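The block underneath contains the structure these notes are about, expressed in C-alpha cells.
As you look at this complex, bear in mind that one protein chain is not there, while each of the others sits in place.
Naming follows writing order (A and B), and every chain is counted from residue 1.
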Amino acid sequence: MAGRKRDDIITADTFLEGIWRENPVFVMLLGMCPVLAVTNSVMNAIAMGLATTFVLIGSSTLVSLLRNVIPKQVRIATYIVIIATFVTIVDYVIQAISLDLYNALGAFIQLIVVNCIILGRAEAYASKNRPLKAIVSGLGMGSGFTIALLCLGSVRELLGSGTLLGFSVFGAQFEPWVVMILPPGGFFVLGAWLLLFNWLRERKASPEMKEAVHAR
Amino acid sequence: MSSVAPLPSQTSSLRMIQVLGGIAMLSGFLVVLTYQLTLPRIELNRQRAIERAVFQVLPGATTRRDFLVDDDGVRPAGEGGGGTKVYAAYDADGKLKGIAAEAGARGYQDIVRILYGYDPACQCITGFAVLQSTETPGLGDKITRDAKFLANFPLDARLAADGKQLANAIVTVKHGSKTGPWQIDAISGATITSTAVGKGLNNSAQVLLPRLHPHIDQLKVQP
Partner (left out) sequence: MHADSLTYIFLNAAIVNNFVLALFLGICPFLGVSAKLKTAVSMGVATMLVMLISSICAYAINNLLVAYDLEFLRLISYIAVIASAVQLVEMSMKKFSPSLFRALGIFLPLITTNCAILGLALFQTAKEYNFVQSVSYALGAGSGFILALVLMAGLREKLELAEVPSVSQGAALSLMLAGILSLAFMGFAGLGA
C-alpha cells in the first residue's frame, strides 16, 4: 500500500484490487475457514459469497459513516458489534429465504463475524475513507472472495459429485471422486489453486529474477 | 499503521460510553427489526420442512396435527407442557394414516437424526426420512437409496402382551441374516449407519409406542 495517498477519488482500481491484486483468499490468505467448509457445491459457494459481501458492504458503510465519531480506544469493539449486527441480519434473511440452504451452510453464516477479511477491512480501510469509496472497495473484496469460493466450489462439485449447480455434467456412469467433497478434498483443491496462482505470479516476474530463483 | 493526525486530547470515558451505547442501541434496533420481519416467513419454512418429511414417511396423508405424548397421555401440542412431539397425519377423508416421530442415534461420523412413520393399524413402522446426517457420502447416505435396505420397511413394531414394551426389540442384523420382520438387514459396507437407524428406531419406539397406544383412539379422528 506504499505510495497511496488518502485521496477521495474512486478509481476502477478501488474495485479491481479486491479481485486480483489483493484477493482476500489467494493473495492475503484471509478468511480460509468458510472457503474450505462450504465449497462442496457451487450453490453453497455462491450463497456464502453473497452473504459475506453483504456483511462486508454493510459494515464498511456503517463504519465509514461513523468513522469520525468512534473513539480510537473502543474502535475494535465497535467494529465487532457492527459486524455482528449485519451477520445476524443476514442469518435471519437466509433462514427466511430457504431453510435448506441455511442448513447446508450451517454455522458458517454466523462464523462470518470472525472472518478476518471483514474486521481487517473495517480497520484498515473503511475507518479511513468516505462511505462511497468503502462501498466500492467492499464490493470488490466481496467479489474477489466470491470468485475464490466459486473456483473451489466448481472444482469440488464437478469432481466430487459429477454435477454443477445440481445439473449432472458427466452422466450417470461417472464414478464421483468422493474425497473432493470431504474435508481433505477442500485442502487439496485450495492448495492446488494456490499453487497455480503462485506459478502465474512467478511467470509474470522478470526473467532475471527467474534466473536467480533457478540458480538457488 | 500510519494514522491520521492524532486527536489533541484523550477521549473522555463518558464519550466512549455514549458512542458504544449509541451504536449498541442502533444494532439492537436493526436486529430486532429484522427478527420481527422475518419471523413469520421462517416459521412457515420450518412447518413446510416438517410437513414434507411427515408426508414422505406417511404417503397418502394430506394434513397434519401435532401432539405431545408423555406418561399421562396424549394432548394437542398447542397446549404446551412436556412430552415427546408426534405428528399425526390424516388423509383427505380425515382418517388417521399414522403418526410420525423423531429418532436419533450415533452413526459413523456423528448423530443421525431421522423421522419415522408408524401405522397403528398394522402396528408397524412404515418408513423413515433423514433429517440430519453427516455420514460418508456414497456409503452411509445409501440408507435413503438402497432398495434392499428400504425393503426392510414396513417394520414390525408390535407391542408385547403387557403393552409396556415392544414384543420384539428392533435391531439391525448383519447383511443377509434377517430372520424376523422386526429386524433390519444392514447395508453391507455401511453397517454402522444402518445400525444407527435400528438403534434410533428402537430407542424411540420402546418409549413412545407403549405410551401412545392406549390413547390412539384420541388421534383417530382428525380434530
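Just so it is clear, a residue touches a chain if its C-beta (ideal position, glycine included) is under 8 Å from a C-beta of that chain, and two chains touch if they have at least 3 such contacts.
Since the structure is predicted, the reported quantities are computational estimates derived from the model, not experimental observations.
For the chain excluded from display, the touched partners among the shown chains of the whole complex are A, B.
Touch with the chain omitted from the figure is made, among B:M25, B:L44, B:I111 or B:V221, by B:I111. Residue in contact with the omitted chain (choice from A:N23, A:T88 or A:S161): A:T88. What subunit B contributes to its contact with the hidden chain is residues 27-28, 31-32, 35, 104-111, 113, 136, 192, 195. Touching residues on subunit A toward the chain that is not drawn are 29-34, 36-37, 77, 80-81, 84-85, 87-88, 91-92, 107, 110-111, 113-116, 119, 179, 182-188, 190-192, 194-195, 198-199, 202, 213, 216.
Definition applied: only the chains that are shown with their structure count from here on.
Here the CA centre of subunit A is 34 Å from the CA centre of subunit B. Looking at the complex, you find that subunit B touches subunit A at residues 1, 4, 7, 11, 15-16, 19-20, 23-24, 26-27, 30-31, 34-35, 38, 41-42, 45-46, 48-49, 132, 136-138. Taken in their complex, subunit A has these residues touching subunit B: 6, 66, 69-74, 77-78, 81-82, 84-85, 88-89, 92-93, 95-96, 98-100, 103, 124, 128, 176, 178, 181-182.
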